[in-house]
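Removed: one protein chain of the complex. Kept in place: all other protein chains.
Chain IDs A, B and C follow the sequence of writing; residue 1 opens each chain.
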Amino acid sequence: MTLNPPDLITILAAGSVGLIAIGTIGLAVSRHLLRLVLALGLAEAGANLLLVLAGYRWDAVAPILTGAAPAGAMVDPIPQALVLTSIVIGVGVQALAVALMIRIKAAYGTLDIRELKVLLERDICAEAGIVPPSSIHRPNYQPPPGTALPARVASTGESA
Amino acid sequence: MHKLASLLFALGLAFLLMGLAAQLPLGATPMGIGADILQRTPSEIGSANIVTAVVLAYRGIDTLGELTILFAAATTAGMVLSPAGGAAVRKAREDAGLVLRAGSDLLFPLLLMVGFYIVLHGHLTPGGGFQGGVVLAAAFFVSFLARAEKQPSHSCLSLIEAVAGAAFIGIGLAALLGGGAFLQPLLETGSVGALISAGSLPLLYLAVGLKVGAELASLLAHLAE
Amino acid sequence: MNSLVLPVVLPLLAAFLVQPVRHVSSGLARWFGPAVLVLCAGLLTNIAMTSDANPVTANIGGFAPPLGIVFYADSLALLFALVVPLFALLLWPRASDDRVSALILLLVGSGTGLAISGDLFNLFVFYELLSIACIGLVASSHTPRAYAATLRYLLISGFGSVLALVGITLVYTQTGSLNLAHLSELAPVHLANPLGLAAFACLLIGFGVKAELFPVNAWVAEVYATAPKRVSALLAGVVSNLAILLLLRLLLLVFDQPEARQILLVLGLIGLASGELAAWRARDLPRMLAFSSIGQLGLLFIAMSIPGEMGLIAALAVALHHLLLKPALFLLAERWSGSLADLAGAGRRAPLAAGLFTLFALSLVGVPPLPGFWAKLVLLLGLAAQDSALAQTAIAGVLLITVVEAHYLFRLVGLLFTKTEHSSVPHRGGDLALASLFGVLLLASMPLLPALADGLAWMAGQVADVGAYRALTLGGAQ
Partner (left out) sequence: MMAWMVLLLVALMLGAAVLVLVFDNLVAAIAAASVVSLLLSLVFVVLAAPDVALTEAAVGAGLSGAVLALGLRRLGLIDLIKGENNA
């Protein structure tokens, strides 16, 4: 059975919505920092696809004047200009996240978001000189062997 | 149990978003401003690629913001990766394999040419400063990967970056000082489709291409250290 | 030669040129950043003076508004645009190498742009630039905990930018335009349906990350605790108020619907409650101030939800009060960044700092002679004017939460002045001079309250006058 134009657009809308949903799920569920960054990239790709789709006309051609009289109606150029900007924003944020991840792995030794939250909480409490709240869901959390915890955190841990 | 909960959350979210997207008049969205730009570009700006006209002329300050976002991201990544201000100790790198060395000798000039082609034809064919800048950054990065002794001089890259960024704003300010408005297209529009056309747009895209190329080359070099 | 664009563009140009200037002469590089900020502040005061109080517009690229991008600066936008360079000048981070001064200049350029731009996607671009500059400044403290807090902040603001992009797409598919003035014409027809409300919700949560709105403010405590205190002061004071101004402009011009205001009221109430209770439980000063800033901004959202000019006056009063108070408190936090228990008796050795803290606590809670009281009074009167059940619960909520706020603030004030023989607090030299400057400003504003009130009322009138906004921008003034 042949698919007529409106189906093309619903397929693409489903694709963009699927990408946003998969990206959001990845952000909500995954534990590894790199997977979170990839999921953020997916969600941004989905939003970009939706924005380009917003300017699409079924029977229109690309907005490039090719010398000959403009063949038919042209696609709306404004969403394409906006998506150009937002793709490059996405990759800028991604490069920044990778740089931060390298530093975090060097300092905390872990890239698991839940362990990181626990270590961050202990670090802030240690810097402020207070006992980390016992409400952390794994009270006697021992960081994986071989992680070089900043010295002060380790020391207050024993003395508290 | 965890997987099931996330699956249900996924289906619910997809269903909600699909309901939202189904209501959108996609395919027949109102094109008030877009149609107006399609008519006015050939005469007013003279660039064959109308998206370039929107990116650089009608919405020029968006692109300046975009350029600055990439500058901010690259600066912060550089600051995070080498807090000592670029004097990071460079691990001894040995030469890459024969394939990459031979390949990079062949690829470097080609990539450079393609990169500059995309940047300089931004107002005629699809492409422009951002895409060409990425290709230029790839060209420098391939040669950096292949040869161990090839060290990226961060100071020279940041100089190109600063000069190109200042040139972009300078062209905009020239329009402002010349009595027009900021980032008003200067010079005559020439005939649509000719290489020298669309006034100051090619110059702006050249500045964008150089800046993006230098920034991303130094970012990749920082990451690869 | 319309110079409204210069305060946005010159900081960006200076940020690009900081590196080469360092090569030219290191002496000049130290004063290059602050000099540009002084120039921008001068330009803005010049514009404010010469425009004799009617709004100024500037078309970017010379194209008429619905087609191109327009900068529109009425008195409120000029006030906020002036505040950004001044506060950045006051709170210039001490250990500032080139890259930090470049990021501060980017923050000023994008902040000013956010205050005066009149185009929806242009606001999104400046908002993203502001967010990355803030991320860079927080990461500039080069400690592992700052990097971890910054990465979580980056992920949340990344998700916020996805939502904001979806919101912009929804608005564009409905109206086909991005210019705020044009949108305010099309909105009653095209955006009054549930889809318009969905667009507002996406934009609200997307742009609400910086305004510490309820669902997306998980980053606040960690970032303000790990960032350098001067950066936290700048973020908590100036940047959150810029995000509020952006949301206020969207609410007034494009989404002027009762449902939108109810969303704001509910989220503001939740933010207020969660922020103040978390501050009550916090056990170190920086995080206590971070949570109290969430609470204050929740109060600001409640004020924004009040329709009409009364709501605007309340929102401006609370916003300016927050703008003055939060940086000062964070400057004090630099001196006492340890745990609250250690601060027992700290007031004995630093009477001026403790006195200032007491003054700020009194004004935050809203004790009569201080401006904090008047801001809350106007807010409660605005809420009382509406007869909806939601507004009544909001009044009850605000009063109850003020009790909690008073408790944890005066608990600390009492702790400061307790008599203890020994004190283990290592004294770091905080910015006492700056904090006392804010204190003097606060005290000086007390006798001028009537004049300030009229000024706010006139400003609110000008902001609420959407017709004038539309006429001036679409009228195509140069």
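Basically, contacts are C-beta pairs under 8 Å (C-beta built on N, C-alpha and C of every residue); 3 or more make two chains touch, one makes a residue touch a chain.
Since the model is a prediction, treat every value here as computed from it, not as a measurement.
Among the chains on display, the ones the left-out chain touches in the entire complex are A, B.
Contact with the chain that does not appear here is found for just one residue of A:V83, A:A107 or A:C125, A:V83.
Hidden from this view is one chain, which touches chain B at 49, 51-52, 118, 126-128, 130-131, 134-135, 137-138, 141, 216, 219-220, 223-224. If you put the missing chain back, the residues of chain A touching it would be 2-5, 7-8, 11-12, 14-15, 18-19, 22-23, 25-26, 29-30, 32, 34-35, 37-39, 41-42, 45, 48-49, 52-53, 55-56, 60-64, 75, 80, 83-84, 87-88, 90-91, 94-95, 98-99, 101-102, 105, 111.
Following the convention adopted for this analysis, only the chains that are shown with their structure count from here on.
A straight line joining the Cα centres of chain B and chain C is 31 Å long. Rounded to a whole number, the gap between the C-alpha centres of chain A and chain C is 25 angstrom. One inter-chain figure worth recording: chain A and chain B are separated by 20 Å, centre to centre, where each centre is the mean of the chain's CA atoms.
Among all residues of chain B, those that touch two or more other chains are 20, 24, 26, 29, 31, 33-34, 37, 59, 62, 65-66, 69, 72-73, 76, 80. The set of chain A residues that touch two or more partner chains comprises 20, 24, 50, 54, 78, 82, 85, 89, 92-93, 96, 100, 103. The part of chain C that touches chain A in the complex is made up of residues 121, 125, 128, 132, 135, 139, 144-145, 147-152, 154-155, 158-159, 161-162, 165-166, 168-169, 172-173, 178, 222, 225-226, 283-284, 286-287, 337-339, 341-342.
Against chain C, in their complex, chain A makes its touches with residues 20, 23-24, 27, 33, 36-37, 40, 43-44, 46-48, 50-51, 54, 78-79, 82, 85-86, 89, 92-93, 96-97, 100-101, 103-104, 107-108, 113, 116-117, 119-120, 123-125, 127-130, 150. Only residues 2, 6, 9-10, 13-14, 17-18, 20-22, 24, 26-29, 31, 33-35, 37-38, 41-42, 48-51, 53-55, 59, 62-63, 65-66, 69-70, 72-74, 76-77, 80-81, 125-126, 128, 130, 192-193, 219, 222-223 of chain B touch chain A when the two sit together in their complex.
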